[in-house]
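Every protein chain of the complex appears in place save one, which is left out.
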């Protein structure tokens, strides 16, 4: 079985996270730009005196890995993305029932 | 256990949804820009006479919450995002097996 | 029960995948722009002599469908998105515990 | 220098007579050392360049506005300005210039003698050292940008068809008459109203019409409930920069010659603009703790607006005051708008209406005959009468613009329709009006 | 006014003689009231500004094109235009200007006497009131933008190296000869062909070469199967705006003096452009129910193209017709292209080829000696012969451009290679050719 690891991180941590993952052999990742809001409040922006509550830019790094690798991968992300300040982000792990490599049609864990 | 709630909404509903969630104590959200297609068909665009089928801009609001809060959160989103017109969007709920707060390393429900 | 099918594809395959899905009656999709890295390495970019490892642009096409349709949908995506070259992408299938149509409040499989 | 805005001071007919006199009788007006001024290549070069600069202002405005709207309306907003370049360029050469500057006796219009630019003398008395075509096309650019300014008020909710019809009528029945009255030989020009480059003609006319339209159209769907921050501020800053750049043609070009008066207008324009940008930032610092980029751009535009009528009549010190005060007024006006809750979406009234009014009145305060002998002294130089003349012109322009806008609004609304439907507005004007999207994956 | 395009009418050598005559013998050509015209600061200012404006057109074109391609090719598309500014600027001062405008007896080339701009007289007879350097650099900007126009045809699939080599050869063996033949004292100039600012020299040469290249290169990978909508229409509109702005230098600058002729060219340029933008929108309304922003911009560019050869020879009414008709022709041409299924990606042929041809022929229809005494009357003024002269020039330009392009294509394709590989095309030219991406997270 496999898991999807979604790490919401600071944009500035991307390089470190990717390098960390690659160093231990997990090159397969997908990165998306998002905006978020958590303990770290968005900042109040002001446009011609009209206030707007802004969200903060974050990145979601998604890696699907086999169940056994989850811990290792999570640890690497925590290590490389942590600054210790509010806003470091979250990692969510969720079940994946199948994976398919489009190029070959391979299925399951060998496809990730 | 936790669930991931992904709500695909109209961009114009964002403020209401976020305010609604915050009002009941769920500030942790991640928002992504996407495009979509459902019952509400995309519109046909035309560039120098060449037609292109366009998708419509939507936002995905993701919130991971404890199992018990799912209903409440879903209800709030439905209430704040509904206009009653085609195109209001969907909410998908899916299982999350773990959550980790990067800053502290905390795990599980207290991390969300 | 339902499944979420997330297909990470080349941007150039979008039209074919969407048309393929529509042809068999699955118009409900959400598309997001992402960047990724897999077997197909990112390319090294260079800015004033400073090297940067780039990710490659991909699209994620997400469709939530009933369990029974998963196979069919996956097959269509594989067929329409495949070029046979490295970089064709992956499809991940994961469980969805509930779906809600915001407009009507309908739940479950009839909402997707 | 004395010839440049001669018509403004003497009224068009007197100027025409005087100009005719140059060649026929060889008489010279006071202050002129030579007979009929010949066409000057230097002045012509300057006016053609100025016309090109003013043309660029309209795309500049398009980007300034388009960056401020939501993504789904970016193209429609650009399109409003862009298509006006096309529409009014044609309107102007066919009938607009004739209505505004042509010879004739009616109060509101010059007449129809110059339809299709026929029967025009080779040189206009309003710009005696350049070919008439140069002056005509320079003025065309003013006629173009004025209705485009109004776009800020109805952004994100006007139907394209309604917009086109309204704008064409507005150009013909609001802009052309006011241009005639102030510059083209009409009543306010003869009265001695000072408006060097369009404080009343351009900014007040569009600003007050904008106010009327904002009230008539009502708020954008979701206004007050949704966030509507500018979708792309780099576009706003690009627009503001092109406006600042092009405005040198607008203001210094209005001297219609590359002379000392043009240089004065250039310097006062730059100074007031700079001062207004600084002031807007200072006000924001006090009010919110932070100066914003949008604020600096808004201040600059407010400064440009306010100095427009004054630039060829006031000196450096006058321009510093005019620029400093306009930001205070416009910023306040916008905060009041937020309180009142009407939706002048991109603040056309707040900036052009208020700034234009201030500029027109300030001209009556700081004007100096020593800067422009064809002008007049203002209050500070001991001539309070000038302020009254300015006040009259200001009052008329505001009332006339609002009144006509209301009439035209109902006319167009009942026929082609002004506001788009709810669904179209929700979808965005780019898709609903033009079948396009600004940005694609 | 009479001097401006003297060479076009009299042939370069006659003009040179005449100019020489000014100073040596004191004789005056018909219509000139004075001896050798002196350098005029006003004319020089105008020509330098015009040169700067035309320079800006090439980045304008870059953005116009770059907004239309897919995101992965945005930089490569900008780069094609940008690097041509550099490449042709150097080519022109080293050998291009000499080939096109230098003295010499060969049919296709002016000669090599002016390599590195050596041995040039201080003043060109083609622009007798400005320093020769001003005319040379003004012409340089035309030589730059012409090969850049072709980029639209091979967008998204040409290798950078192939592009550079092809463009350099094309500039030397296609542009320089045609410029020589029409403007530089060559055959068509002597024949009396009218091309005020480059309908044949600039737009037809690039447009027909574009057609040949589109056919030779084949379609983009995925063309017809993938959607390829413009990735950023604000960029397209920025480009179109800079083009409109810069084109005043292109067309009105081609009078080489800040005189009434320049004013006429300025006004006809603006009018035809406006008319064409309106027409394109009208056609879209009828065809699709909606006017588009891309359509307005495309129409404007088509109008600019069509009026280019005509602007200094036709009057206002002519410009209205030329602008109105060009949109009909170009729009139709593009629909035909879609039917035929070849891939002139950004419609260089559809706009510049078709529009340039129309403009050149239309000049033969609406030209008036009363507008430009150095020109000629056209069909409507009772001189059908002029249309034949135009037709000859048009025919030659089309055939020569296509023929040479085919030769150069094979030459470059066999050596450095023209089209990128499939994988590079899929990856996008930004990454594969330049190792860069336009936008980063």
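The letters A, B, C, D and E name the chains in turn, as written, and every chain counts its residues from 1.
Everything that follows uses one rule, which is that contacts are C-beta pairs under 8 Å (C-beta built on N, C-alpha and C of every residue); 3 or more make two chains touch, one makes a residue touch a chain.
None of these values were measured; they are calculated from a predicted model.
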item	value
Neighbouring displayed chains - absent chain, whole complex	A, B, C, D, E
Options D:161, D:221, D:288 or D:392, residue touching the unrepresented chain	D:288
Sole contact to the chain not displayed, among D:106, D:234, D:370 or D:422	D:234
Hidden partner chain, touching residue among E:89, E:190, E:335 or E:383	E:89
Option from D:191, D:216 or D:267 whose C-beta touches the chain left out	D:267
Residues from chain D at the interface with the omitted partner, ascending	40-43, 45-46, 49, 53, 71, 129, 227, 229-234, 237-238, 240-241, 244-245, 248-249, 252, 257-260, 262-264, 266-267, 270-271, 273-275, 277-278, 281, 288-294, 296-297, 299-300, 316-317, 320
Those residues of chain A which, in the complete complex, touch the missing chain	10-12, 14-16, 35, 43-47, 54, 56-57, 83, 85
Touch list for chain B against the chain that is not drawn	11, 14, 31, 33, 59
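Going forward, only the chains that are shown with their structure count from here on.
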item	value
Chain pair with the higher count of C-beta pairs in contact (A-D, B-D)	B-D
CA centroid of chain B to CA centroid of chain E, Å	51
Interchain centroid distance [CA atoms averaged], chain C/chain E, Å	45
Whole-Å gap between the CA centroids of chain A and chain B	17
Residues of chain B engaged with two or more neighbouring chains	32-33, 35, 45-47, 53-54, 83, 85, 94-95
Contacts with two or more other chains, residues of chain E listed in rising order	70-71, 227, 229-230, 288, 290, 292, 294, 441
Chain-level touch network, classified as line, ring, star, complete or other	complete
